[in-house]
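For reference, the structure is listed below as structure tokens.
Every protein chain but one is kept in place in this view of the complex.
We call the chains A, B and C, going by the order they appear; numbering starts again at 1 in every chain.
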Amino acid sequence: MALALQTFATVKDANAALKSAGTRYLGGGTLVVRAANEGDVSVSSPVRSTDPALSAIEVGGGKVRIGASVTMAEIARHPELGPLAKAARAVGGPAIRNMATVGGNLFAPAPYGDFAVALLALDAAVGTDNGEMPIETFLVGRDDSRAIVTSVSFTKPDNFRFLKVSRVKPKGVSVLSIAVVLEQAGDGTVSSARIALGCMADRPMRAKAAEKALLGRTLDPDGIAPALAAASEGTAPITDPIASAWYRAEVLPVHLGRLLLG
Amino acid sequence: MTKVPVQFTLNGSEKAEFIDSGTTLLNALRDKIGDTSPKGGCHQGTCGACSVIIDGELRLSCLTLAETCNGATITTTSGLAEGGVLHPLQRAFLDTFATQCGFCTPGMIMAAKVLLDHTPNPSREDVVEALSGNICRCTGYEPIIQAVLSAARANSQNAA
Amino acid sequence: MAIRRGRGVAAINYPTGMNLGGDPTQALVHSTPTGNFMVTLSSVDLGQGMKQIMAQICAETIGVPTDRVVVDTADTDTGPHCMGTFASRGTHRAGNAVIQAAKEARQVMLEVAAEELEVNASDLETDGQGNILVKGAPQKSISIFDVALSAHFKRGRSISGRGMFLIPRSHPEKETGAMKPSTCYAHACTVAEVEVDDETGEVTVLTVKNVFEIGRALNPKMVEQQLVGGSWMGISHALYETTEPYYPNRDHGGTDFNQYLMPGPGDLAETEIIVLERPSADGPYGAKGPGEMCANPQIPAVANAVFDAVGVRIDTLPITPERILRALKAQAN
Partner (left out) sequence: MELRKNYFADVRKDDLHEIGQPRPRSDSPGHVTGKTAYFADRNFPGMLHLKMVRSPHHHARIRSIDTSEAEKHPGVVKVLTAKDVPHNVYTILILIQVGPEDETVLADGKVRWKGEAVVAVLAETERAAQEAAAKVKVDYEVLPAVFDMEEALKPGAPLVNEYHGQNYYLYDSGECRKVRFGDVEAGFAEADHVLEQSYQSSPIEHAPTETTGCVVVPEGNDRFTCYTNTQAMFFTLDNTSIILQMPGSKLHFVGGTVGGGFGGKVDVIVEPIAILGAKLTGRPVCFIYSREEEMQISSPRAAEKVIIKDGVMKDGRIIARKVTGYTDAGAYSRHSPYGAQKGAGHYPGPYTIPNVWIDTYCVYTNRTPSSAMRGFGVTIGDFALEVQMDKLARLIGMDPLEFRFINAYRDGDMKAHRQPTEGAALIECMQEASRVANWPVAEKYMAMSSYKNGA
């Protein structure tokens, strides 16, 4: 089948079109058009929606809602999304950032998907026409997900940290990425921690043992030691041309430590 | 095969074509319109040789479907020289010997142009970041970085 | 965490050409009616600047400015045979062929000029600006423009020349390996300085100081292009590149520029290039082939610097963070 792009004004109509065989939702093109260029003939009809809501960023009352078609570049330059800029800028070079979307990043297989790692640490809700679901739930089922992602929503964090480790600077893909959202009590001890990891499984995952080990501890070498010791728990790092699973597992605690102390 | 109309402004002139649906902007520009300045180095979005400027933003024409560009204003490297006078970036690439095989050059110039349009006096770090999606295998990048910095200096001297 | 610093040195030589296969290249040179010169080759410009260098060689030999020379590469209907652009042979082999062809064309040009000026051809010289002068009497002169017109329309002479440069094949002797792999060698010595993160195995190349001996820098800016780019590729080979990261396991080969690793514009070492010239006896104006060897010495220099920094030897390329980290852990045990 020759390629045929279908464009719809509403997400609803686009969702209906996606029920046909050979369709796939087209975001910024970095995944779907690439696959077609590389000879993936399973998709004959990319489907997209020009619904303006998909391109909106709403910030208010401590909450953030980002439409799924919003690009990494738009996030990186948005005045009220400052803390997230680092994670958005971690994706690709300037041209890719002008194209790659929030929605697409949620589907990007490791070692891609650095922004989704940030969203996981932010405990974002992923929106579709069927309502919202926690990002953790979404990620588990994403391979079978057919409904168009319309938005991600989260609470604006006070203490958000992000680190992407890559071999090539300033742009290379991830050896691993780490996003951390922390809350600290008045005495500096950690009262809440969410740590998300990229490349430590086939999709972003939480480092829950490390999060737990951080509670009540101070952010100094002794304080974080138990969290670092637990960082690899439950991980199944990928092996790819960038790095082996062994290497990723070895350096995860090193980089997590540097991020927490930095 | 579904033929679809596309119409956009390319380097200041109106272009209208019927193309196969799903054609990338890169292929439409090269095969239909005859502007071969964007190069197909990977068709994956990993080399930057196909970079063009769409409505003021740097894009990869190999990952952009042409039919999504209706109404857009597109600039390519072949459109930079005006009246036979090279753009300062083109001049700088010549003067600093920043081209070898030349295949990455049009994409590099596009990336650099967007940078200078927004940041007329970039730091070295700004230049490095701006070129970070473009692969060069010949030069080791340094001459290209120097070319962009030199074009920025020339611009600021002209403005002064 | 400790960032540890080290430096290493390496010295190398490199042969010009492929003597072990037999190594011919031809060139043709002819003038247009108005005294411009066409160089016809089947040699390939890969980006290293073959066309420009052949133009400069032809211009020098004929005695005209380089912008009076046009180089037509590469068309098998018109260009005579060239083995190809590889083995650091292009400038050396094609350059010699162009010199020979240009000399023959120059001789005809001087003969026509001699007839016009009514002197002996041996009494003439070129000024490099497009004129032919009588030696010792520069007021007596004729432009090459006029000489070419005369040759074409008055004297019926073809200002043209044929060039052929051949290094005959050297067959290695079976038992001793006696052979002549090259007639000239380029040389280099590189000192690299690195930092190694001993917790992650990551290497940063801080500086590379490269000294290259290349016979003669025919166009110094183009030589610099090759040497700077080559130095980058050497570092890239040392630390990054392979299509099979788990060789000899065949899995996980990279298929794009994200997976095939090379240093990005944010990874550049401070690079210094020094050039020495010991003209080669058989090189065109003394030149040797610098294009390949310039990417070689950085690899062992970086490897030796890594050892100097952290005390472990990585004898397998590329020297990845993983290999360093594994060696550091083995050393600690």
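To be clear about the criterion, a residue touches a chain if its C-beta (ideal position, glycine included) is under 8 Å from a C-beta of that chain, and two chains touch if they have at least 3 such contacts.
Please read these numbers as outputs of a predicted model, since none were measured by experiment.
Counted over the whole complex, the shown chains touched by the missing one are A, B, C.
Listed residues C:Met38, C:Leu149 or C:Cys189: the one in touch with the omitted chain is C:Cys189. Against the chain not displayed here, subunit B makes contact via residues 1, 20, 22, 30-31, 34-44, 46-47, 49, 76-78, 80-81, 86, 89-90, 93-95, 97, 99-106, 109, 135-138. Think of the hidden chain as still there; on subunit A it touches residues 1-3, 36, 38-39, 41.
By our rule, only the chains that are shown with their structure count from here on.
Taken as a graph of touching chains, this assembly is complete, with every chain in contact with every other. If you compare B-C with A-B, the chain pair joined by more contacting C-beta pairs is A-B.
Subunit C has its Cα centroid 47 Å from the Cα centroid of subunit A.
Taken residue by residue, subunit C touches two or more other chains at 258, 262, 264-266, whereas all remaining positions touch fewer. In subunit A, the positions touching at least two other chains are 170-171.
On the subunit C side of its complex with subunit A, the touching residues are 1, 199-201, 240, 245-246, 252-254, 258-267, 321-322, 325.
Residues of subunit C touching subunit B in their complex: 46-49, 221-222, 224-225, 228-233, 256-258, 262, 264-266, 268, 271. Taken together, the subunit B residues at the contact with subunit A in this complex read 1-2, 4, 20-24, 43-45, 48, 51, 57-60, 62-65, 67-68, 111, 114-115, 128-134.
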